[in-house]
Every structure is written in structure tokens, then in C-alpha cells.
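First, the structure itself, so that you have it in front of you.
Apart from one protein chain that is not included, each protein chain of the complex appears where it belongs.
And now, chain A:
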């Protein structure tokens, strides 16, 4: 039985706005699910619906098999870490962590044992008597996590918990969160707009776009086989090159016409997707495309080459190439590039959905 089930969950606001049309999601015990998407895609709304902070206007939400749509947040046995941590500013770290237990009538000795155990796990022993404003950002973050952990809830909910930290601390906390979650084995729903965070944390990702799930899958599934141009652009950095093109008889019209393995795609409008890292420099006669180099960003371990393609139909779409190591192409140079067929992604230009190319 799944631990957390979203069945046809939807949200319509009183003013008629459809924030979330319908989402289905089955989350297994101990799974780490990341909801990712651009701002306004409904990811926070969905999380808050699971928490019970927003009403669910459609569908069923089940936690451990029990329908909790109409239950108060406290009765759902979930814990949430907020973006601004939402620590009670007038309470000490200890009291912040103990508050939820006190409200549930846990006796003093047990509270003390639990809070201290969590404090040890998070390295907060020395800080228990401090007030939140005497803590650094990372420490506050830890207290917020401690407050969630101390109750040993059925589900952890995280609402962009790392976005208020600086870059270095963010990476460190990301690793810590993942470790803790593995250790505790608590089912987790995590919201972020940061795709690196999403990729590194998730067992499975849910990419949300305008309130519906574009794709649900493991990070590598999403990277290898994005279901739509939206997912293709969202996962991976720099994002995938998407070149609108058309197929004339059985040939994809690039700089040179390339024979498609799929006869049924003949004469369709397609979007040709190539990740910047799947391109290699080659001899001119082997080239699939020629790149007009416009800018070079050398990052040491890799080099990003920005430029435009010269296509047969006269279009000159922008194209980014990510090459390992040092490269020094000159500006204005025409760089012959080869793209292995296995790295191709084809999308229907109308629906923006993936077109399977393994159709021979």
C-alpha cells in the first residue's frame, strides 16, 4: 500500500481560478518526492493542500490509506519545514522543538528525551537555550528540521527550505537533508524551483507546469527521456537546445538533410532536441550541423560555446554546446558538430510532446 496517495487532486479558488486541474500521485513508504516547477506552477499550493493549510476542492488525499481531506493539519500527522523556517521568535530552540509535543500531551520526560535526541542528531545541543534570532541561517534551518523530526510524523513536507541560504550552505544542507531522510526513512514531499536541488534530492521528481504534472519519474528518466519540451528545458543546465525543424519526405532538415529512422514521421513539423553536453566536435565532412560561434564561456572543467546554427530552411536558431575541458574556438568561427543519433530527442511541434524515435 502506498504511503501517501493523491487521487485526482484539484484546487479551484473561490474566484474560479483553476490552480491545479488534476494530479495523481502514489508515494511509497520512505520515498523522497520532489515537486519542481517554475514559480506559479502550483507546487507550493499542492504541498499546502497535503499539509491541510489549503482546502482540497477535488479528489482524495490518503495518508497511510486514510482519507484526510477534511482533517485539520494537526490531525494528519505531518510535519512541515517552511521557507522562512517559521520558528517561534519568542521561544527558545528547545521550546520551538517541544511545542508540538506539548500540544499533543506528551509527558515532560519523554519530550526531554526526544528533543535531546534530535538535538544531538542535528548538532544543536549547545543551542537549545538560544532564541531563533541568535542563530545563523543554517542553524535556524536545522532547528526547523528538528521541530519537524522530533514528532516522528508520517510525512515530511518541505517548502523551498533552502532558498534563504547562501549557495555554499545550500549545498551542505542539501546533502544533510538527504542523509537524514534516508536515516529516518520518512516519506517526504519537497518543493523547490531549483532543478539541481530537485535532481540531487529526489527518488522521483514531479515536474509541474501550470498546475498539471508534465512528467513523474526518477531524475535520470526525466533527463534521458523528457516527456515534453517543458521538461526537456527544465531539467539539465544549460537547458536542452530545441530546434524547430520539419521533415521533408524522410529527411530531417538541418544544415544537411539527415535521414530519419522513422518513416511514419514523414512531412511532420518536429522539434529537434539536443542536450549541450551530447554534442562533439568533428571533421567538417562528418558534421550534422555547423555552429557560428558567438560567445565562449570557459569554466575550466568545461567550456560552453554559444552560437547559432545555419539551417537548410534559412533559420539561424541559437545553440549551446558544452564541451569537456579547454577549448578555444574563435568568435565567428564555423564549428562542425556531430550529434550521436542516440542523443536525439524529438518532440511534436504542435503538442510539444515527445515523439518516440525508436520506431524502426
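FYI, a residue touches a chain if its C-beta (ideal position, glycine included) is under 8 Å from a C-beta of that chain, and two chains touch if they have at least 3 such contacts; residues count from 1.
By our rule, contacts and distances are computed from a predicted model.
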item: Name under which UniProt lists the unshown chain, selected from "sn-glycerol-3-phosphate transport system permease protein UgpA", "Response regulator transcription factor", "Putative luciferase-like monooxygenase, FMN-dependent, CE1758 family" or "4Fe-4S ferredoxin"; value: "sn-glycerol-3-phosphate transport system permease protein UgpA"
item: From A:6, A:33, A:61 or A:79, residue that would touch the chain that is not displayed; value: A:79
item: Interface with the undisplayed chain - residues on chain A; value: 51-53, 72-74, 78-80, 82-84, 86, 88-90, 99-100, 103-104, 131, 147
